[in-house]
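Got a structure for you, written out below as structure tokens; questions coming shortly.
For this view, one protein chain was removed and the others were kept in their places.
Right after this comes subunit A.
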Amino acid sequence: MSAAPILQLRDVTRSVRLPNDSILDILTGIDLDVYPREHVGIVGRSGTGKSTLLNILGLLDRPTSGGMWFAGTEVSRISQRRAAAIRGQDVGFVFQQFNLLPGRTALENVEAPLLYGSPREFWQRRRLATEALERLGLGHRLRQLPIALSGGEQQRVAIARAIVRKPRVLLADEPTGALDVDTGRAVMRLLEEITTEGDCSLITITHDPNIAAMASRRFQLKDGRLHLLEAATAAEVATHLGGGAA
């Protein structure tokens, strides 16, 4: 990779204090570089700290120790206000359960992040949201409420919402977890397309080796540590789990 990494983690740890006052180390010595337009896949069993890592990467949580840089800026100790600003501008989230705002139409859901954007984004939010939904093939579903949309459509609305402010990093937490296999593949193709077409990095966190196998670089989170998986090893893992790497 010749370009400077958009995200850098150095010796990041995350620990929590349990009710009995003991310390639980969830993440230990995490080192990770994510480059522009790169798709990074992180796999791991349940309870290995995938979501904790994602929260740190998305500035929703802070590392207990270690350093983290976003586009060259140290962000591991920044204020919540600054973190919110970076998150709003440069990070998009795609969740397993879509997390669409209930009662709002697809268009209103995609407009929502623009309420916190620049004046230009706020005043042009209708146009920007419509464009994002049209890009994802939902131009005919703008006025539909989430409950009237299929799972795949809901996830596409969530993706449109995640990319509407043109983030530099897209974080997908089990993006296909609530979808059937075909729809899941279609959603992943969309995310890949967004990554390759724009100046955006995609980090997918999943326990599905098939989804992880679509990434250009894959890591396994095990015992709180991140292990780089070579392509062949990833295919072997996927085969071992009964799937096939795409």
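The rule we apply is simple: a contact is a pair of C-beta atoms (placed from the backbone, for glycine too) under 8 Å apart; a residue touches a chain by one contact, two chains touch by 3 or more; residues count from 1.
Throughout what follows, contacts and distances are computed from a predicted model.
A chain of this complex does not appear here, and its UniProt-recorded name among "Basic membrane protein A", "Transketolase", "ABC transporter permease" or "Transcriptional regulator" is "ABC transporter permease". Here the missing chain is touched by one residue of A:G58, A:P175 or A:G224, and it is A:G58.
Although one chain is not drawn, the whole complex shows that of A:G66, A:P113, A:G184 or A:P209 it is A:P113 that touches it. Where subunit A meets the chain that is not shown, the touching residues are 51, 55, 58, 60-61, 80-81, 84-85, 87-89, 92-93, 95, 99, 101-104, 108, 112-113, 115-117, 119, 122-123, 161-162, 165.
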